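One chain of protein is taken out of this complex; the other chains stay put.
Let's turn to chain A:
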Amino acid sequence: MENGEIIKVSGPLVEAVNMKSARMYDVVYVGRQRLVGEVIRLRLDRASIQVYEDTSGLGPGDPVFPSGGPLAVELGPGLLTSIFDGIQRPLDLIARETGSFIRRGVNLAALPRDRRWDFTPAVRPGDKVTAGDVLGTVPETELLVHKILVPPETAGEVLEIAGGSFGLDQPVGLLRTPEGQVPLKLMHTWPVRRPRPYLEKLRPEIPLVTGQRVVDTLFPVAKGGSAAIPGPFGAGKTVFLHQVAKWADSQVIVYIGCGERGNEMADVLLEFPNLKDPRSGRPLMDRTVLIANTSNMPVAAREASIYTGITIAEYYRDMGYDVALMADSTSRWAEALREISGRMEEMPGEEGYPAYLGTRLAAFYERSGRVKCLGSRSATGSLSVVGAVSPPGGDLNDPVVQMTLRAVKVFWALDDQLAYQRHFPAINWLSSYSLYLGNLEGFLGAEVAPEWPELRRWAMGILGREAELKEIIRLIGTETLSLQERLLMDTARSLREDFLHQFAFDENDAYATLQKQYLMLKTIALFHQKSEEALSEGVPLNRILGLPVREQIVRNRYVAEDNLSHFHALEKEIVTSFEALHN
């Protein structure tokens, strides 16, 4: 193919002529340093190219080399525990190659070719296989068996297959397809902007357990669901996403740091290898893939990073795993889109964002889902997507927030007033919502407790009533409240402080199983119910609220998961305390 020639350089956007053979979204190499770029507009033989690296030093006359293909990622064993930039360049290998600072024009394969993997075949020569069938397995980390699948859009008869130790470049077998014989390898590539195929989407009806009480109990997200967490700076978006990445009951986590802080990625990198998965006891890093395109890294690669991340996530979903993806922050992605759009002099929509922002956002979140995977084995996998949104000034009228809310089913509203009190997670219980409640009631009722849905409704009722009473107090003080109302105010406070508030850095409190959440909530409800009964029998409110057993409810959070029988004892104690009040 012919080379193009640069005629214009404007920040991350380069225009080149003599690009007749280029197709939309093809990858090209720009300048003598062969910086990676992507074609985003074509007009006659003139192409607009977003360049994924700093364009300093480029000038008119410099060459542009076509690659002939779209931006694609490498999919195979070795993804887990790795950290990539927005276009899947391996940052750990780059550090080894070029030192602590990222130099330009480094081209390293995303997955290391020198590493060998133990492959155990699951098919035999003569077997007919189709896309999505399992050819064999590789133990990728101690937490995850990597299934080597027949790549999408491929089918045929296995001619040869061998077990043993293989590098990613070496064929493990041979497949006869209608188009001829193709070698079978442990990896394949897939274009990031194209969702990976599946058989059908299923209704999400199993909760993604995050261990965060305000989420799991009040505003749960389903496996295969989508959620957004918008909020001003300092409200705790990143800490919350880290918590979900640590404790969510998914087999694979893909964490995308999109235009955020370098230290936050360093934090994950240093902390995750030392944190144990609460279910398996293995380091959390063993199930994690990190994509880091920090705020000071090139803006165009930030745009690509969420597609790189979600394609990797889909790949593990296709193996039949539950995958959770966190994108922090989608606002920075949208800003990257806006910056490139502005430089192309497109007509802006709201707040300068391009008119296609809403479509792109919706298409991204729609790649989540619980699906029946390709292949003859009727496996199901799920991909849950949680996106942080960082609206200017925390203003929810921001177009990115509004367009995101049209696409997602769960909205966790961060509240800076709660953050100021250091009430974390600072998720507001009045304005947040989850549209999965109905879907999940069946599962929660069966797996946790039949009265779970009832208990949740009770808690939401108390919190809602508290907000109304607070308005009254603001106007006329506490004097006019009835005893029942004062009791309710106190129960609401207990719900907020002893249940919803959670310490991310406390060993026993950072994560709570559904069972513990249920028991904690149940003791608060029991105390409330007993108090109401006592009130109606004429026991003074201050005697009820002065019961020493309340101190124990306050400390519920510190009860260890292997000591949940404590709650049964506590329930008994509550009952006996109230009996003692009557005597």
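Here, contacts are C-beta pairs under 8 Å (C-beta built on N, C-alpha and C of every residue); 3 or more make two chains touch, one makes a residue touch a chain; residues count from 1.
Rule of thumb we're sticking to: contacts and distances are computed from a predicted model.
A.B. asks: Just by its UniProt name, which of "ABC transporter ATP-binding protein", "Ferredoxin", "Thioredoxin family protein" or "V-type ATP synthase beta chain" is the chain not shown in this complex?
C.D. replies: The record for the missing subunit names the protein "V-type ATP synthase beta chain".
A.B. asks: Looking at A:178, A:393 or A:538, which makes contact with the chain not pictured?
C.D. replies: Final answer for the missing-chain contact: A:393.
A.B. asks: Which listed residue (A:167, A:348 or A:453) would be found touching the missing chain in the intact complex?
C.D. replies: A:348
A.B. asks: Hey, which of A:270, A:560 or A:580 is the one touching the hidden chain?
C.D. replies: Answering carefully, the residue with contact to the hidden chain is A:270.
A.B. asks: Pick out which of A:21, A:107, A:181 or A:296 touches the chain that's been left out of the picture.
C.D. replies: Going through A:21, A:107, A:181 or A:296 one by one, A:296 is the residue touching the chain not shown.
A.B. asks: Write the list of chain A residues that the hidden chain touches.
C.D. replies: 7-11, 54-61, 83, 91-92, 94-95, 98-104, 232-234, 238, 257, 259, 261-263, 265-267, 269-270, 292, 294-297, 299, 332, 335, 338-339, 342, 348, 351-352, 390, 392-395, 416, 419-423, 473-479, 497-498, 503, 505, 550-551, 554-555, 558
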